[in-house]
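Every protein chain except one is present and positioned as in the full complex.
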Amino acid sequence: MSLRLDGDVIRFEGQCRVEDTETLVALLHKAPEAKLDLAACQGMHAAVVQAMLAFGRPVVAWPTEGFLKDHLAPALAGLRPTKL
Amino acid sequence: MTRILVVDDSALVRRVLGEILREGDFEVEFARDGVEAMERLHAFKPDVVTLDVEMPGMDGLEVLDRIMVERPCPVVMVSSLTSEGAETTLTALELGAVDFVPKPGGVLSLSADELAPRLIDTVALAAKARVRSSLRLVERLRARRTTGAAGARKRTSVTRSTSSASGAPSGLVVIGTSTGGPAALDVVLSDLPETFPWPVLVAQHMPASFTGSLAARLDGLCALSVVEVTAPTLIETGVVYVARGDADMIVSRRSEGLVVLPAPSSAKHRWHPSVDRLMVSAMDHLAADRLAGVLMTGMGNDGAGAMAALRAAGGRTIAESEASAVVWGMPGELVRADGADFVEDLDDIAGRLIQMLMR
Partner (left out) sequence: MNDDLLPHFLIEGRDLTEQAAHDLQMLARGPDKIALDSCFRAIHTLKGSAALFDLPPMVRLLHAAEDLLGAMRSGATADPAALPALIEVVDQTDRWLDELAASAVLKTGAEQVEKRLAALMGRAPPPEASDTDPVTTRLGGVAIRYTPRADCYFAGDDPLAIIRAVPGLVDLRIAPREPFGDLARYDPFTCNLVMEAVSTAERGAVEAALRLVADQVVLSELAQTASVETVEAEVRTLRVAAERVDHLSDLTDELVIAKGGLALLAAQAERLAEGHVLAQALRAQQARLDRLVGELHGTVGRIRQAPLAPLFNRFPRLVREVARSLGKTVSFEVEGGETEVDKAVVDGLYEPLLHVLRNALDHGIETPAMREASGKSAASALRLSARSAGDRVVIEVIDDGAGMDPRRIQDMALARGLIDESQAAALDDRAALELIFLPGFSTAATASDLSGRGVGMDAVRSAVARLGGRVEIASQVGKGSTIRLVLPISMALTKIMVVTCSGERFGLAIEGVAETARVAIGQLTPVRDTEAFVLRDQVVPLVHLADLVGASRPTRPEVLRVVVAKVGDESVGIVVDAVVDRLDATIRPMSGLLVNAPGVNGSTLLADGTVLMVLDLQELVG
């Protein structure tokens, strides 16, 4: 499982694949206040990115993986990191 | 050697199919039209007939109808994957054809390289399939009646009150099937009453262009409402949800309740729509005793793992019996995994479900 709810934070771990998208959406519905922690995320399918855009939840930590760090964070300009 | 009669009006198609089948070590003879087909049927006594759906003169369905009466044997339809082709092919499957392969050469078809293994597998499997020779006349008439009537769907004596039965469901029935499935679904679903308490989710292995037609046909035959799932849909009582072909279908939860939605087919599963994936997703959102699984005719083992797990967790499962299944692959695997509470003939599955859920 690359997505899990940990208190009020949804943690992304490893590769978040297209199969994980509905897991994320269900979690976002289940925990309307949850924020996103992408620190351990190594890769993300576009469908996962799209769900993040749609729900617009605050991101508390961005990925460290090269492409995600260099391009994804700036690309999702609306979801700037917020302090917990 | 297994004998195959190839019926097609196109010399080129006959040649392509003939070469593939001879390479596959079958003895092959040809017929150019329905009349010739009937004549070769009695003289050559084929083990399997491949039948072009669209032929001038006596069309494929008429030939199929006569084969099933005069000398029943496994028939494989050769179809184009267009929506009209889907309509006719589904009728053929209800009339007793065992399976179908896509027609070579069409825009939406497989290339020759892809077709060859598929055709050989399908024909070899068909040779071993059980033919429902005594297909009841009433079914045959019903299948004929809906032929080509996609536009003017007949709602006969069934009247539906969409309001009374619908609402949040207390459980779900998951039905999985493959080869031989369309005809089996017709038998089971049309015997379920309008008041059947749990919604039904159907995963039938099929191409995408077929499942819409399948749902529309079943909707015309069943007291329950039958829909193809093309977007996230709230699950309601009184409805049968058919998974879209070439994709998977999963159960999930939204604030308003349980939903089914199509999902891109997962590489972790070999057949699509995946029965295993559908069942596992249902188990993620509902307790096992709120779920029932039915596994019917089909090659392979899709669904057996998840349904055996369901039974182990306290859910109830039904496997179609070897006696009635066209191919006893998936239900057989379920029985071998000790995953079936009941093993029933096709005609008794609906009755078992009613007894299980309506007492």
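Each chain carries a letter (A and B) given by its place in the written order, and its residues are counted from 1.
Here, a contact is a pair of C-beta atoms (placed from the backbone, for glycine too) under 8 Å apart; a residue touches a chain by one contact, two chains touch by 3 or more.
All of these numbers come straight from a predicted model, not from anything done at the bench.
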Residue, one of B:P207, B:P232, B:G300 or B:G351, that touches the chain absent here: B:P232
Listed residues B:V123, B:V202 or B:L261, member touching the removed chain: B:L261
Residues on chain B that touch the omitted chain in the whole complex? 107, 111-112, 231-232, 246-247, 254-256, 261-265
Had the left-out chain been drawn, it would touch chain A at residues 18, 21-22, 24-25, 29, 44-47, 49-51, 53-55, 67, 71-72, 74-77
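Throughout what follows, only the chains that are shown with their structure count from here on.
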How many angstrom between the C-alpha centroids of chain B and chain A? 39
Considering the complex alone, what residue numbers of chain A touch chain B? 18-19, 21-22, 25-26, 29-30, 47
Sort out for me which residues of chain B touch chain A in the complex. 250, 252-255, 261, 263-264, 266, 268
